[in-house]
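Only one protein chain is missing; all other protein chains are in place.
Labels A and B are assigned to the chains in the order they are written; within every chain, residues are numbered from 1.
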Amino acid sequence: MAIDNVIPASCSARIRWWAAPSPILLWFLALGAAWLLLYVFYAETITILINWLPLLGRGLLMNVLISVLAMAIGTVLGLVVGALELSPLGWVQSPARGYVQIFRNAPLLVLIFFTTYVFPFEVKIAGQYLPFPDWFKATIGLALPASAHIAEIFRGAVQSIPTPQWEASSSLAFTRSQTLRWIILPQCVKRALPPWMNLYAMITMSTTLASLVGVTELLEAAKNASNTVNRTDFTILVYLSVLSLFFVYCYPITRLTRRLEKRFAYH
Amino acid sequence: MPTTETLSLNHDADVLVALKNVHLSFGDNKVLKGVDLRVRRGDAVSIIGPSGSGKSTLLRCINGLLRPERGEIRVGETAVHRLQSESELIALRKRIGFVFQQYNLFPHLSVLENILIAPTRILGKDRGETEREARELLARVCLEHKADAYPGQLSGGQQQRVAIARALAMHPELVLFDEVTSALDPETVGEVLAVIRELVKDGLTCILVTHEMRFAEEVSHEIVFTEGGEIVEQGIPAQIFHNPVNARTRSFINALAG
Partner (left out) sequence: MLEKFLHGFVAAAKIIGLNYSFLLSDYERIPWLSGIGITILLALCSILGSLLVGVVLAALLASRQAWLRGPARGLIELLRNTPTLVQLYCAFFVLNMLLNQVLGGAEHNPLTPFHWVVLVLSLHYGAYHAEALRAGIEAVPATTREAALSLGFSRVELLRHVELPLALRFSLPALTSNLINLVKSTALGAAIAVGELTYASLMIWVQRDNVLELMIFIFLIYAVLTYVVARLGRALENYLRMPGYGH
């Protein structure tokens, strides 16, 4: 780092020694220590928590399910919208731009309310009534903004490829779609991966919003547990556990994203 | 200019590229102001002149990357200025190689794949046969040992030689070289020029935009001096470099010599 230039060598060496344990390690150590302390002093509270674990675990699975599904739908939809945005035809481009603007600028919670209250609770497909459960509506509510973000990521990645690549492909007699498929897209994947992972972490964290429309995911399960048990120490424990769980899930994703970003920055 | 007339009239049948009164402007900036040029099959023609005189633009008009506003461009039987559809332009570009100042290799593909992608994907050729040929081309530009390297791992001169091999893999009738040594370190310029020299000797039709005057004089059959979007003078190298008729050509050549 540049600061090293102006700090005496001995001093910067000391800083490095202090900075050596990575923050992730420190956090995990702190978490472990906290749990140990809790177990020693609050064995009873821990026992209650263990009784609630199956329910909390099922809640967490719901968060994972919603986030994975929302990203899958969002990615497919986003690639389509992004491709439309890149079209040279105005009447194709403007509706795609509008879609992205609307779903990127609306609050996620409002979108989840929107899909929950506007969509019917069952849909009729080929004479069969298929249930349209709340958790799936919430998934759609997250997939819509995810797709808008992915469209932007995709468009940004395509436009970040220098124009001479288009020119070079052109003079080798590639068509526009051949250039996109073989030359531009393969180069995009590398650039789009870090923001895509960032978005995944963001969507994962946003799955907690589903609790506000009655989906029993982790946070809702924790709230139920806290209200049922109705003990101060348990309430503290259960909410801090939820906080820790999300941190343990999302922080590694963020770290990996940052590492990828740095690596790609040099190439 | 009598020299131009005699040159083109004498070899009309052999003409591969013919430009007639080509005009092009970007906004208010008139880049080409009525260019006439003929290039015979098997010839190497070098276009020289100060920066901004429309040299690179001219090349991009020949392979249809840019469309002139007025005038005619013919490559063989094809009237380039009349081509409308993408498929017609693609058919033209299959016949014309283009080598860029900034190489423009595909950074995500290995050297070998860079050369193979157009013949296999665009011309639909058999991969085995093409790969053998690609390796021969790499040997010709002295890079057979770099087949599996990526563009980012090569020096500028090496990248440019790969770019030349990539263009040749399409078996072009004509190759356009756009200031291909301008972005290179002085040490690597020689290796690229050596490759081009061989190609010219083998009878490949080339149009070169270049600042390497000594090289242009040595390899070219004809030199074209452009300034301000017009061809000021053209003729055999000995005439342009040692006995220019036009005063502007003379001052340009003298400035370089001095």
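Here is the rule we go by: a contact is a pair of C-beta atoms (placed from the backbone, for glycine too) under 8 Å apart; a residue touches a chain by one contact, two chains touch by 3 or more.
Being a predicted model, the structure only gives us computed values, none of them experimental.
**Student:** With touch as defined up top, name the shown chains that contact the chain not shown.
**Tutor:** When the entire complex is considered, the left-out chain reaches A.
**Student:** Out of A:33, A:92 or A:110, which residue would touch the omitted chain in the full complex?
**Tutor:** A:110
**Student:** If the hidden chain were put back, which of A:34, A:61 or A:243 would touch it?
**Tutor:** Within the whole complex, the residue contacting the unshown chain is A:243.
**Student:** On subunit A, where is the contact patch with the chain that was removed from view?
**Tutor:** 1-3, 5-7, 11, 15, 18-19, 23-24, 26-27, 102, 105-110, 113-114, 117-118, 201, 205-209, 211-212, 219, 222-223, 226, 232, 235-236, 239-240, 242-243, 246-247, 250-251, 254
Heads up, the rule we're going with is that only the chains that are shown with their structure count from here on.
**Student:** Taking each chain's centre as the mean of its CA atoms, how far is subunit A from subunit B in angstrom?
**Tutor:** The answer is 49 Å.
**Student:** Sort out for me which residues of subunit A touch subunit B in the complex.
**Tutor:** 164-165, 167-176, 178, 182-183, 186-187, 190, 267
**Student:** For the complex, give me every residue of subunit B touching subunit A.
**Tutor:** Counting only subunit B, the residues touching subunit A are 63, 65, 86, 90-91, 93-94, 96-98, 100, 102, 104-109, 117-118, 121-122, 152, 166-167, 170.
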